[in-house]
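Quick one: the structure is below, questions incoming.
Coming up: chain A.
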Amino acid sequence: MAYTSNGATIEADEEGYLVNINEWTESLADQIAKDEGIALTPEHWEVVNFLREYYSEYQIAPAVRVLTKAIAKKMGADKGNNKYLYELFPYGPGKQACKIAGLPKPTGCV
Partner candidate 1 sequence: MSILHTVNKSPFERNTLESCLGHAQPGDAILLIEDAVFAAMAGTAVAGKMADAANSFRLHVLGPDLKARGLDPANVVAGFTVVDYGGYVDLAAQNKAVNAWL
Partner candidate 2 sequence: MDEMDSGIVKKFMFVNRKAPHGTVYALEVLEMVLISAAFDQDVHLAFVDDGIYQIKKGQAPAEIGCKNFSPTYRALEGYDIEKLYVEAEGLAERGLTEDDLLVPVEVVSRADMGKLMAEMDVILTA
């Protein structure tokens, strides 16, 4: 599949994950989120930006467990827990937030 954003065609795999992470833009993130039924709030962006920083440092999308722990470490336990993250991203902070952040599907996700 592919997204159209600002007149450009941006390639994605059959599940909607970007083929080229460098083609990601904030307006594309809004669009992917909308397709997922999510209107991005500052709380969503906090997680999306965290994921992009994590990827840029380690070159992988973290497993949910690792993401949750890392967010707890950086932003506190009230955000680094499953309830908070699943409320933001009902289909999973790994799968759904990574897609919106333009990252590949986390390694080990089915």
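By our rule, contacts are C-beta pairs under 8 Å (C-beta built on N, C-alpha and C of every residue); 3 or more make two chains touch, one makes a residue touch a chain; residues count from 1.
With respect to how the candidates were assembled, all candidates are chains of the complex that A comes from, given by their letters.
This is a predicted model, so every value here is computed, not measured.
Undergrad: Taking the stated C-beta criterion, I'd like to know which one of 1 or 2 contacts chain A in the complex.
TA: Looking at which candidate touches chain A, I get 2.
Undergrad: Provide the residue numbers of chain A that touch candidate 2 in the complex, in ascending order.
TA: Touching candidate 2 from chain A are residues 57-60, 62-63, 65-66, 69-70, 107-108.
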